[in-house]
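If you scroll down you'll find the structure; I have some questions about it.
We show some of the complex, not the whole, and keep each chain where it was.
So that you can tell them apart, the chains are marked A and B in the order they are listed, and the count of residues begins at 1 in each.
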Amino acid sequence: MDFLDDNVRSDLVIEYAEQFYNSSEQKGKRMSGVEMRESEETSYGIKVTDVQITNENGERSIGKPIGQYITVEAVNLPDGGDDYHRAVTGVLMSQLRKLLPDIENQKILVAGIGNRDITPDALGPLVAEHLFITRHLFEQYGKDSEIVRGMGNVSAVIPGVMAQTGMETAEILHGLVSEIRPDVLIAIDALAARSIRRLVTTIQLTDTGIHPGAGIGNRRYRLTEEVLGIPVIAIGMPTVIDAATIVADTMESLIGVLNKSPILQKAARATEEFNHEEKYLLMRELMEPQMTNLFVTPKDIDEAVSRISYTISEAINSLCHHV
Amino acid sequence: MDFLDDNVRSDLVIEYAEQFYNSSEQKGKRMSGVEMRESEETSYGIKVTDVQITNENGERSIGKPIGQYITVEAVNLPDGGDDYHRAVTGVLMSQLRKLLPDIENQKILVAGIGNRDITPDALGPLVAEHLFITRHLFEQYGKDSEIVRGMGNVSAVIPGVMAQTGMETAEILHGLVSEIRPDVLIAIDALAARSIRRLVTTIQLTDTGIHPGAGIGNRRYRLTEEVLGIPVIAIGMPTVIDAATIVADTMESLIGVLNKSPILQKAARATEEFNHEEKYLLMRELMEPQMTNLFVTPKDIDEAVSRISYTISEAINSLCHHV
């Protein structure tokens, strides 16, 4: 995630899909170009939602590119025990396998995106640090060696962020992919959410890569198959929300209160003319300019990010290696 | 600062004093029991405000105990150069000397309050780590030794936070003060502010110690002369603001906008019935309960806290040692 990006909104497809289905006029309708299936890993209540954006109509409705978006919701991630985390690891691994059916004999490069010195942005670097790395063993001993039996060919990089490197993440990874020629890139990144309850509880897996700046900006700087020439699987978890979100959410509650007072109903009705999206934009407009330099994050973010980074890296380790 | 405290408001006396003087009905009045003097360190525009709360009337108006509160406002702290930081160090040192006129031959214990693993709460621990520590040299060689010539007798402790230790900070410091018998305690702590512009730009020095939970709670757990038996000077800087603050501030802007539309004026007038304080409380009421587990902090908080911790510890080093 680029913490200097002023247009941080939601990176979660599920939040846009929910918003669509929850808005009053859409009740009961189906979104054209968007397919959505839900399931649940029952013993721990871990919920999996698989959203497929199948055409340009779906792209427009959701505001994200064509592709598959798998959302794993695990509400006890911040405080669950070891067994719970192992269950989440299992769910992540089986969902990743859906996105990477041919992983068996592929060379995998993992990129831990983000700034390891800013806690809510350190998810990617931490996941990359916990991986079981083997590419150098394949290079040295060959793929038939006893030493790498049962292992996949895994390499990893922590590219850093532009303010530290002077380079776009996509430039660094493009150079690296050209040099070492992996078959697939898995990129892990911290995300921004709209809803407080999604912070450090929801993990999104997608085969569409990473589009910094919400699709605007130079195409060259996207982490996608189009740019890098190999499939790009992105794994993300929200660790921050936008300050404007909090204001907009509180406004909603305020309108509810106003509605109960006859004198204030007219005022309430006036604000009702805005939909949620417009309220959000209004709030951004009204907020002091300094507010865009702030982020909102859970008080226990350090511990949550540290722990969940192991849960995700274990899923990748289990996916790639069979020992 | 206790990050688990749900009633975090402002720890800055100057914010309450400003609020009082800015509210319409108070224009031109003087607050009984509160004296306020302003000065400016001209070459760098560093502003010093000295507020004295002199009686119970002042206590009630401001909501903070009788004593002296010196506020140093240095707007370039987050991005100023070395010369600017040296100027701030100089101002802090001369203001601290006002609170500690007899420092020359005193034994000083410095406590770095807060959780060093949560960046915005790590200010106190970082300041304590950068101090020039000498008490063990005095113990080993005696106060007349050449080795300690020109030095003050300084010790330091990083007590940790209750979730890590199971002990109140005041318990740990009470035990330590009984054992090593310093003449004065200097406690450094990260604070919460109401105003965004005060984040990492304002430093408060006070001779009233630290009152966790804004004066409520067990008296034994305060860090004050009453509890510890020695003068307690507190040094604090805001590193977080309350999420409700952001909402209340945005509401203010919203009302301004509403007022310009004749249809909406009535609604605006309805909300005008609340003063700023009431708006804040209303916002807290309306906010989702999970929001109290969030904090709002600048994007560059890691670098700001790290750098300013040196600026403060240099002020204490210069105050205590003359070499």
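Basically, a residue touches a chain if its C-beta (ideal position, glycine included) is under 8 Å from a C-beta of that chain, and two chains touch if they have at least 3 such contacts.
Remember, predicted model here, so these are calculated numbers, not experimental data.
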Total copies in the full complex, given that 2 are placed here: 4
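The rule is simple: only the chains that are shown with their structure count from here on.
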Whole-Å separation of chain centres (CA-atom averages), chain A against chain B: 37
Residues of chain B touching chain A in the complex: 3-4, 117-119, 196-197, 241, 243, 246-247, 249-250, 253-254, 257-258, 263-264, 266-268, 270-271, 282-283, 286-288, 290-291, 293-300, 302
